[in-house]
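A single protein chain has been omitted from the complex, and every remaining protein chain is retained in its original position.
Now for chain A:
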Amino acid sequence: MGAGILEERKESILVKDHCSGNGKGIQCETQSVSGAVSQRACVYCGARVVLNPITDAYHIVHGPIGCASYTWDIRGSLSSGSDIYRNSFSTDLRELDVIFGGEKKLTAAIDEIVALHKPKLIFVYATCIVGVIGDDIEAVCKAASTKYNLCVIPIKAPGFSGTKTLGYKMACNAIMEVIKPHVQAGQIKKGINILGDFNLAGEMWIIKNYFDKIGVKVVSTITGDASYDTLIQASTAELNIVQCAGSSTYLATRMEEELNIPYIKVSFFGVEDTTSSLLRVAQAVGDAETLARTETFVQEQSKIAQEFLEKYKRNFIGKKAAIYVGGGFKAISLIRQFNEMGIKTVVVGTQTGKKEDYDIIESLVEDDTVILDDTNPAELEKFMKEKEADILVGGVKERPLAYKLGIAFCDHNHERKHALGGYEGVINFTQEVNLTMNSPVWRYL
């Protein structure tokens, strides 16, 4: 370390060394340093990304236009039904609204939506200035709910009020508000809810298909390809499985405490994680027959994926990967997946990873691997070069950086090209990594 690293950032960078671990671990779950080129987003962003995949919801952004523009149909989550969520609704607050308040405009906006369409569910996101100008969006939403007898849920998500993780939490609370009025006493609980998968490139469908095959009923998908009608059934599930732990563990905890639905954390990235996740779900909710079916299924699928992987492994000999993703759980899965491919992870970081995620990360990687929390392009560049990474896995802001350095890139975020979950995802991921690392373009550097 040293040159090129802000003093305030040094605690957020760790180089694994099993001999002299200082025991403190990495500094994480803090706000970004002022003046840093942070790759991170805000509270509103956190809330929006979790709720956006709910396909028949009207997502109204209450604030100036920007926050609506930047989040218009960018998530890449697919729908098997409605596509209302792929439109952008906002109150586009202007100077006069800032002076006189925006409550009336919000009320009118909801009226106009009701006049145009037949909404069942509306989310109202209050962005940075709404609280400052004193709008009471809870009152507006409540009045609209009563007036039209529909579900209008306020999400008070000013960007400055915390990190993206707080936004996740707000989204989870909003989902609870959708679910709770539909809880009935003495419901028979059967099947599972899938939490924290957003159906990017159709990944939810892949996973749902597995549960179909092994005979486990899927009640609600939260929030990938979700709709109001499926969400309100969520309380009838007997188990929650949580894929994107960073965003959805809080929801799982609340559902456990308030609806008596236990949860397990799963991951469908890589052969190892997919297999163990399916088996754990079968053990938890299935009978002996289900378990046997699952065992056969995962064996078959693993074999196909492994055989496929074997063909490509020689292309990956000696290759090194850098990972910079949103949450800790995805980083962990990716390290495992790269291990399966024979690729060593030399740099790994997350935007919102938690202490326990970083502990697992540290236990998975080899000595000398650089671990980063809330990093910036300068640090990424420095460590990727130092560690001679051949590929970076990240999101849209990291892509041009990798390319500028002449490093291959795979988008594991909103702009992923192919489904990367499940066994199909292993095949897609392997092909994508192979394609980018071995593209002819690198010959012309």
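Definition applied: a residue touches a chain if its C-beta (ideal position, glycine included) is under 8 Å from a C-beta of that chain, and two chains touch if they have at least 3 such contacts; residues count from 1.
Please note the rule applied: contacts and distances are computed from a predicted model.
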item	value
Protein that the absent chain corresponds to, by UniProt name, given "PDGLE domain-containing protein", "ABC transporter ATP-binding protein", "Germination protein YpeB" or "Nitrogenase molybdenum-iron protein beta chain"	"Nitrogenase molybdenum-iron protein beta chain"
Full-complex contact with the absent chain, from A:Asp83, A:Asp212, A:Asp229 or A:Glu366	A:Asp83
Contact residue for the chain not shown (choose from A:Gly215, A:Gly342 or A:Pro377)	A:Pro377
Residue among A:Val15, A:Ala108, A:Ala139 or A:Leu435 touching the omitted chain	A:Ala108
Hidden partner chain, touching residue among A:Ile188, A:Ala288, A:Ile317 or A:Leu445	A:Leu445
For chain A, the residues touching the chain missing from this view	4-6, 8, 31-45, 60, 63-73, 83-84, 86-95, 97-98, 104-109, 111-113, 115-117, 127-129, 132-133, 158-162, 164, 377-378, 381, 396-397, 399-401, 403-406, 445
